[in-house]
Every structure is written in structure tokens, then in C-alpha cells.
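Only one protein chain is missing; all other protein chains are in place.
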Amino acid sequence: MAQLMEDDVLQAFTTYAVIVILKMMLMAPLTSYHRFSGGAFANEEDVALKSAEDKKKFLRSHPDVERVRRCHQNDLENIIPFVVIGLLYALTGPDLSHALLHFRVFAGSRIFHSFAYLIPLPQPSRALSWMVGMAVTFSMAYSVLNTVLRL
Amino acid sequence: MAQLMEDDVLQAFTTYAVIVILKMMLMAPLTSYHRFSGGAFANEEDVALKSAEDKKKFLRSHPDVERVRRCHQNDLENIIPFVVIGLLYALTGPDLSHALLHFRVFAGSRIFHSFAYLIPLPQPSRALSWMVGMAVTFSMAYSVLNTVLRL
Partner (left out) sequence: MAQLMEDDVLQAFTTYAVIVILKMMLMAPLTSYHRFSGGAFANEEDVALKSAEDKKKFLRSHPDVERVRRCHQNDLENIIPFVVIGLLYALTGPDLSHALLHFRVFAGSRIFHSFAYLIPLPQPSRALSWMVGMAVTFSMAYSVLNTVLRL
């Protein structure tokens, strides 16, 4: 098995997969931050120490919290398909330079997408960065099905 | 590593995993389509070019958008477990015929599930297709734990 991780493409995939998954995981503490700074919680036990009056006030949704949650959801919907298809793509033995191009463009597009969503930048910056990420994953999926197709 | 992808079962898994992930990814452009056709957006920057009056009107939820989003969420909750458990199942070296049966039934059930959710078809068509997909994943999980169990 040690031989598997000596493969250049799999090493590159591993690096970028960990980077984009960590980026996605950062959305969770960011949600917590906005829940505390905005005073907007989802569960009664989260406001158990507040006075009865405050409890009602803090059990609400907040635009900043909802924005981070939408960004997190978009990450789930895009980064997980990249990771699954990227791993299978890496196992089909593509050129290292092609593979690195795919992985780098995807990671760059998703990091830019998060800034575009959270600052927020004017459209179509978010839409375009989302499309670039989708295009990378579609390109890898095409390459995989072109190499391995057993229905 | 090239040897790994010469395995029949892994080739079959790769084919069906890419197909169901692509199906899941199609939910995203479908959501966009309904956002534009129904005039229902989630972010202020998405309606920045509209008049002040229209901005309020277009920042809303829409039944068609919410339906696609629920379908997308159900895909995340079912297709990703299939992909994870399916990969581990493929690595335990099952019979090709058993594996193909699992993969084909799952892919069929999820494609049917999307039509049942989005047309929508009368219940219990959606519920049954969801159960078939769950049963396939449970069956593979049972097979994996039966072969490899190291607590």
C-alpha cells in the first residue's frame, strides 16, 4: 500500500483534496462566530443560560449566519463531487501536468468563491468561480468515463 | 497503481459512482434555472441590477426552487454514503456480478427518485425509490463489515 502513495498524481490529489476539505470545514467555526456575534441561535439548549426574555430574542435566524450556511452548503455540493471524481481520476493514471492543472484551478476557484460569497463581491464573480469549479469536475468526470466505462 | 484500475469491480464502481455524482451535480444548474424562471433569489448581490422595488420582490423563496433543493439535499444524504461504502465494498473484492447488481439498482433507483421528486409522481413512488437506494447501501455495508471488521 505504501507504493500507492508514491504515485505523483495521487500525492497531488491528496494535497489539494485536504486543502479544499479544510477550507470547507472552516465554514463551521465561521458560522459559530456569526451566531455569537449576531446573537442568533437555532437550539433552545444553546440559550439556556439567558433570561427568559432573551431566549426568545436569540432564537432567530440572522442574515450573516444564513450567508455562511449557504456558502457551506455550496461547498458540500461542489467540493465533495470534486473529491470523489478526483480520486477516481487520479486512479486512472492521468498525466501529472494535466492533473495538477485540474486540481489547482479547482482549489483556486473554490477559495475565490468563498471570498466572493462572504465579502460579498458583486456578481458575476461568485457565479463565475462556481462555474469554473463545476467545469473542472466535469472535465475529470469525462476523462474518467473515457478511460474506464463498464456499465 | 495502474493495476488497481484494471480490477473489474473497481471499474464498474468508478462508472456508476461518476454517473450518480453527475446526476447529483445536475441539481445545481436546475436550481439556478428555477431561480431565474421563478424570480426567486437568496442574496442581495444577485439582484443588484434590479430596481429598488424589484429587489424586495425577488429576494424570496419559491416552491419550485425549494423542491429542487430538497431533491439535491436528499441526493447528498444518499449518494455520498453510497459512494463511500461502495468504494470500500469494491476494495473488499466482491463478485463482479453481485457488485454490478448493487451498482445498477442504486443508480436506477436514484435516477427514478429524481424524476419522482421533480415531476412530481404520486407517492409512494418517491418513498419506494428512496428505500431501494438505502437498501443497496445497507447491503454493501453489511458485506463490508462481514469481510473486514477491525474495531
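A few comments on the model shown:
For clarity, chains are labelled A and B in written order, and residue numbers in each chain start from 1.
Assume a residue touches a chain if its C-beta (ideal position, glycine included) is under 8 Å from a C-beta of that chain, and two chains touch if they have at least 3 such contacts.
Just so we're clear, the structure is a prediction, and the values are computed from it rather than from any experiment.
Between the chain not shown and the residues A:M24, A:A40 or A:A116, the one that touches is A:M24.
Where subunit B meets the chain that is not shown, the touching residues are 3-4, 7, 10, 67, 70, 76-78, 80-81, 84-85, 88, 91-93, 117, 120-123, 126, 134, 137-138, 141, 144-145, 147-151.
Residues 1-2, 4-5, 8, 10-12, 14-15, 17-18, 21-22, 24-25, 27-28, 42-46, 48, 72, 76, 80, 83 of subunit A touch the missing chain (whole complex, contact as defined above).
Keep this in mind: only the chains that are shown with their structure count from here on.
Rotation angle relating subunit A to subunit B: 120°, from a CA superposition, given to the nearest 5.
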